[in-house]
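Missing here is one protein chain; the remaining ones are kept as they sit in the complex.
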Amino acid sequence: MDFSGNHILSIDQFDRSDIDKLFSVADKLEPYASKQKITRVLEGAILGNMFFEPSTRTRISFGASFNLLGGNVREITEVGSSSLAKGESLADTAQVLSGYSDIIVMRHPEEGSVKKFAEASRVPVINGGDGSNEHPSQALLDLYTIEKELSQNNKSLDGLRIALVGDLKYGRAVHSLCKVLSLYSKVTMNLISPEELKLPIKILNQLKASGINVIQTENLEEGISEVDIIYVTRVQEERYTNKEDANRYRGLLSLNQSIYTANCEPNTVIMHPLPRDSRSDANELDTDLYENPNLAIFRQADNGVVIRMALFSLVLGIENKIEESSKSVNWKVGLNN
Amino acid sequence: MDFSGNHILSIDQFDRSDIDKLFSVADKLEPYASKQKITRVLEGAILGNMFFEPSTRTRISFGASFNLLGGNVREITEVGSSSLAKGESLADTAQVLSGYSDIIVMRHPEEGSVKKFAEASRVPVINGGDGSNEHPSQALLDLYTIEKELSQNNKSLDGLRIALVGDLKYGRAVHSLCKVLSLYSKVTMNLISPEELKLPIKILNQLKASGINVIQTENLEEGISEVDIIYVTRVQEERYTNKEDANRYRGLLSLNQSIYTANCEPNTVIMHPLPRDSRSDANELDTDLYENPNLAIFRQADNGVVIRMALFSLVLGIENKIEESSKSVNWKVGLNN
Partner (left out) sequence: MDFSGNHILSIDQFDRSDIDKLFSVADKLEPYASKQKITRVLEGAILGNMFFEPSTRTRISFGASFNLLGGNVREITEVGSSSLAKGESLADTAQVLSGYSDIIVMRHPEEGSVKKFAEASRVPVINGGDGSNEHPSQALLDLYTIEKELSQNNKSLDGLRIALVGDLKYGRAVHSLCKVLSLYSKVTMNLISPEELKLPIKILNQLKASGINVIQTENLEEGISEVDIIYVTRVQEERYTNKEDANRYRGLLSLNQSIYTANCEPNTVIMHPLPRDSRSDANELDTDLYENPNLAIFRQADNGVVIRMALFSLVLGIENKIEESSKSVNWKVGLNN
């Protein structure tokens, strides 16, 4: 794929070489994300950070990534303030907003809306999540995290053994991750969920067709015993029309340190797309895992920044110009101690 | 008028020479708005983008314009979060907020509020719309669009033939445009609206007094047949207390390609302040006009950026310093191919 000047709408656009390219740019951007140096390469550029559905962390992550490249951010944070309410078509909104930005990140509650928006936009659009459909940067940062965590144990994505835990029916992050893992060989995937929240049959068949070794179970202990990665998800109440349905599944699959110790291999990595639900009736990832060095959930969130910086860099074609405007950091980074 | 250090509250402040000056600065800023180069002339300056009434596109347009000049933007996006709710006077709010900004754009639902705010502000204030009263940057970008579109057919504002279509009673944009067109000679204006939505008599009399040749009609086909510009507006439901009243007028005057072909001169330009209402019961400008090269509605929205950049430049007195801090653009602009 030629990233430059193109929309990033779906994880389906990516083949292995695209992912390799993206990850190598992300690696190069790491010193900027961790404030070893700064770059002003996108000075003068404007990101239109258009969130027609609230999502604080994704919004801030995209915005911060653009700032780290030197660009400015203009934002929409709610649908209420938008012209859509006055009967404007998505195409018109796209035409107008793309006159104010060099690149747009768009999140919208309706499936397919971002693609429709992109078709009328005059600048590249990155899908920041459209309903339960696509959220490609999440899948990419998940994959990047898996690769980085594995590499510390001298493993690679080919041969990966992963357990996906929780709401596999509605979990958009899980669906996209499944798709992108299909690009790799000798992958084993343990799908751990209540019967009613099983992975949709369509995605399941795609996994099998691509050669992934799939095992389905409702038993957490069994499913997590021989894997490199445990990827846990939250029951997404906001996707249920009936809240009681959601409540029925919350708390069914909870991982804590003692279950981990009793069942997992020594370096099994724990991931979660966050937010995790830490209320006592859910608690899918217990806070007693805080001390576990294999808990990668915050490294995973951090990786969102480099991956989004890499996406911006490739789409805006500045991936080889970053160093040119590199400067040193003036301020004290992080906490004293 | 001396722009530098002054408020921009009303279109009444502008005479022809002011408009000429503004438009010539806007022309000079065009390469920056279209990303042929960037400028950092307002580096270190802060725009207080104070929207006490939601208006996504006006807010983003002002914010992006300030970013394009190199400045930063701090924003208020809703009245709920404001101290006005705690009984603070507009004068106090102005005093405080003007200590945080170098220039303020203010939008507020109450007529006259922005003027009151400006009287207490210690920095220049640009009216971003106060109720159904004034919204000068809209009128200026409309006029700029008319002039640019006309100039492509070797016509000028003197001698303009324009049709104003739709809600002429409540349409703030229309009222301001009428005022500013009074500055030009030999203007013919066809006012096309349902009887109940006719232009207020006060404005009508001003038009006539200024020498504009005014024709009033309810017939769309007739009214658009011999004009250079058709300026269509939306029925502004939000200005009606009774929604049924608004609904009665929606869809009465709809322009589409076949009506255009049957009635208009070859190069008649179509404008609209946007958002246009594309719901089937309104549809004042049909989407089948998308392919019509004379549909100028998105060029019009784009012109908002250069006009707002020009306003900022003149009010902050940097119109002759822009080139000094000019730089080349690092990134790939727009979409691939």
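Order of writing sets the chain letters: A and B. Residues in each chain are counted from 1.
In this text, a contact is a pair of C-beta atoms (placed from the backbone, for glycine too) under 8 Å apart; a residue touches a chain by one contact, two chains touch by 3 or more.
On a predicted model such as this, the values are computed, not experimentally measured, just so you know.
Chemist: Among B:E43, B:E111, B:E221 or B:E323, exactly one should touch the missing chain; which is it?
Modeler: Answer from the full complex: B:E43 touches the omitted chain.
Chemist: Touching the absent chain: which residues on subunit A qualify?
Modeler: Touching the missing chain: residues 35, 38-40, 54-57, 60-61, 63-64, 67-68, 70, 72-73, 77-78, 234, 237-238, 274-279, 282, 287, 298, 301-302, 305, 327, 329-337.
Chemist: Even though one chain is hidden, which residues of subunit B still touch it in the full complex?
Modeler: Listed in rising order, the touching residues are 2, 4-7, 41-46, 48, 72, 74, 76-77, 80-83, 86-89, 91-93, 95-97, 99-102, 121-124, 315-318, 321, 325.
Everything below uses one rule, namely that only the chains that are shown with their structure count from here on.
Chemist: Using the average of all C-alpha atoms in each chain as its centre, how far is it in Å between subunit A and subunit B?
Modeler: Here subunit A and subunit B have centroids separated by 39 Å.
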